[in-house]
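Note that one protein chain is taken out, while the other chains of the complex remain in position.
Coming up: chain A.
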Amino acid sequence: MATISTHLRNFKEPTREQLTQLFFALPPDVPAGEHARGAGEQEKAKAGEQVERMEINAVLSLGVQGIEDSYAGKLHLLPPYLAFASLDRKSVRFTIPLCTIRRVERLNARAGIYALSLSLWHGMKIVVQLTSLRPTADLFCSLLRDALKAELQRGQMKVVKGFVKTCYSEVLVAESDEKDGAKPPEAPASEQESMYLGGLGLKFKFPGDPKKLREASKTKLWTTYLKMHGRNLTLLRYPQCTRLVQVGLPNRLRGEMWETLSGSLYLRFAYPGRYERILEENAGRTSTSTEEIEKDLHRSLPEYSAYQSEQGIGSLRRVLQAYSFKNPETGYCQAMNILAAAILIYMSEEQAFWLLEVICDRLLPGYYSPSMHGTLLDQRVFESLVQRCLPIIHDHFQQVDVQLSVASLPWFLSLFINSMPMVFAFRIIDCFFCMGPKVLFQVGLAILKINGEQLLQIQDDGGFLNLMRDYFTRLGESAHPNSTDPRARAITRFQELLLVSFREFAVITDDTILSERRKYRSEIVHSIETFSKRSSVRNLKSLGRFTKEQAGFIYDALFKAVCVEPPPAVSLPPPSLLTTKDGQEERPETRIGLRTFRVFLSEIATWARDEKIVSNGFQQRVDREVADHEMIDRLFFFWDTSIRGTLSFQDLVSGLDGVMFNDLMENIEWFFNLHDKNKDGYLTKDEVLTLSESLLFIFRFEVGDAYLGAVSRFMSNAFEYGDALLPRPEGANPEDPPPHIESNQPYMNLATFRMVVLADEILESFFETDFSSTFRLEPVPLMDLPSSNNGILGGLWQNIATDDNRKLLYKVSDEIGRTIGKHQVYHRPAIGKYTALEEPKARESLIMPTMRRSASKTSLTATDSSASLSSATLATSAPSTLSVEKQASTDVSSVEYSPMPTMFQAAAQAAAYMERTPFAIDDAKDIEDSEEEDLDVEDDGVMDEVDAFLEAHDSGLTEAEREIAKALINAEPVNG
């Protein structure tokens, strides 16, 4: 189960604009690319983008004769929608598509009043008074005009009539008009009836007794409301609307009202035919989700007759599959089947599909995602609300160690559908779509409050669950069976529940939920990440020689790499591969590609990163970049033992295990194998050169020339021994030149390679200890979690402290540092053995003679080698006295440098050093040739070779180095 998900970290608090959009339940802005399907949709998207948004203060007047009621609020132009919300954001609101507006008139009212009358397609008028200043109002009107024109051009105006025919509310209104004889319906009722969309309930009956539910009177009330205040696309929500919802929606209207109240209607309106298209395009496709869906189809509200028929099962299958195809990351989560089955009773497949989308995406974000972080977060929020509102119950639960979630998790996850009898659950769902997710919290709190006394008696989880189960089965009973007042006796426990929910817990608002979610988000993210880390480490087939903690560090590095460089999305293997797997489907597993691997390795191996130590007078920091070299790519494929082009967590652990615990011989062999591409036990000449390049890559930032020398010696020795050990034809003169071997033919075996390595002390010590020590398992400084700060300042800081801004800050301080001459950069070496002054003797004996000799040979290289030598004294915090001494003892020619602050000098030299062109081998031939000439000169010859090389590449840079050094002499020392 080594799936690593980083999406929790990508969470961003919605912007104000997004919040507005969410509030008005508008379809989310679709990124241009995703739109694609069908040219029509694309054009629409473009048209929508062209028009500006605006909001304006306004007063909405109830345009009904006899009733004078007006609400102050804000009118939002959000093309292609017009939306209004009263100041309290709940009394009155509407979201109507612009294309339902047929006429806009400026009302000829008293002076100083700027009022508009909007006539909708069905004749209803909305009167709004724009209370902002005149120019603002004028601007708003002109934008509104533009937006309306754009809608007209898109031909949306004509779409409305066809669309509303799918809505049952139109039938209700038409029937009622007919009865009143107000106006003849445009089409015979029977024809319209066949048009509207409905759920399985139309055929299989709706749950509950229609008489008991008082369907007829509810329908009548709604008909009146819908006639007066609009319906479906044009519904105006007044307080009466919420009250009507709270007494329960009539069955036939329920599906449509859910759509309207939740806003999924706008999605269905915006993407006609999308549902069918998704099904068509994915016909016959199978995935983990479709398999899981199949398993649950017969287990979704099985007691409802439709789900004992193929018709019901088919609908359910299509809706769930379509959702999983559209949202592959979420796919399918158990509990969604119950939701889908429930809403399909009241609405058609297409309606249910969009409603499911709204539920999973907006109303219950993250509830059904693979990590279920939304569920866990809201459980945490619920717990904190219980602690705040019902402290006695909370304390008791703490005391007897009962977890709230054992009962409340299914409440939230399946909207009470499988907790309480369906008729009651649907009434809670009515409120949920009308008033938002806070309803779940309010009802949850009310349940606990009503059962408070018994809850204080429970001693364990089981008791808690039994109590809840018992309570839910008795929701239909009278809440006050012993009351003398018949009206009180008539109140059911369910009514009592709603009453307590919305009266006593009205304090729980959308904002409460939002801010509580903000508060606990990082805690939840952290615990999910810790959990998946623990289980990933636990589920490793082999830990190798690592401890669990070390494996944890590897995981952290991998996690960070995945954050920085997300691996490509897992694509489904072609069906043919699946069938050959013989049912042994593989678990989803995060596998990383080469790019992510580079980041990963840079976290662990010091040579796989370029670290610049930058000081600019204000700060000293380490800029880390991911290195890019053929050796890293080689390692990637070396560890990809199953040859899949990707690596899993296990591959990485095994790979590291193969290199981090090696002794001298094992390391030499490992390095040999890494470069023996065809694994025939021989390196070719080319491979020997690549190997040298790998070594040079690892040594690239080492201070001093010791390593360069070692590599150079390595090469000359390699070719010397290699040639000497080549099999000769029988009787050949050993003095003869060795037989010619093509550069891609087997050339050197492990034994020879080992010999060559051991011939050099530096390489020996490199393979013995240094190489293993370049792999460092340390706690990875994790990136900032989504901030848990609330309040404006927290958010503000979060906005400021982004990576980009940090980079900008660095850049600015670097600039300043440069102008005042305090900017210095040098590379941190991968091994860094010779940066400290631990073993001057060893170095002396190893390098000094050759250095001295070579220095004496060419005066030009003298300064250079001495500079590099003294830069060998550089450590990030080299004690100044020591390095001065060092300089004196090595008798450096550049005496003029010694008075200057040591750190600067060292840094300057290091800087110069690092700017040298990397030592690279361009032409193997040259070296081979020169090697032959210098065969018996041994070390000296090699050093000459290196010196010559350095001379050729460095002569120009010595000047630059001097320049820098000179500039630095006059600079002020850094304090701290």
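Criterion: a residue touches a chain if its C-beta (ideal position, glycine included) is under 8 Å from a C-beta of that chain, and two chains touch if they have at least 3 such contacts; residues count from 1.
In this text, contacts and distances are computed from a predicted model.
For the chain omitted from this view, which of "GTP-binding protein ypt5", "Rab proteins geranylgeranyltransferase component A", "Cornichon" or "28S ribosomal protein S30, mitochondrial" is its UniProt protein name?
Looking only at the record, the undisplayed chain corresponds to "GTP-binding protein ypt5".
From the list A:V104, A:V159, A:M195 or A:M372, pick the residue that touches the absent chain.
Here the residue in touch with the unshown chain is A:M372.
Could you tell which one of A:D138, A:D395 or A:D460 touches the chain left off the display?
A:D460
Quick one: say which of A:S61, A:S300, A:S501 or A:N667 touches the chain that got left out.
The single option touching the absent chain is A:S300.
Can you tell me which of A:P410, A:G544 or A:G593 touches the chain that was removed from the display?
Touches the omitted chain: A:P410.
Tell me, which residues in chain A touch the chain that this view leaves out?
Considering the whole complex, chain A reaches the absent chain at 1, 292, 295-296, 298-302, 333-335, 337-338, 369-372, 376, 399-401, 403, 405-406, 409-410, 413-414, 418, 457, 459-463, 465-466, 528, 531-532, 535, 538-539, 583-585, 587.
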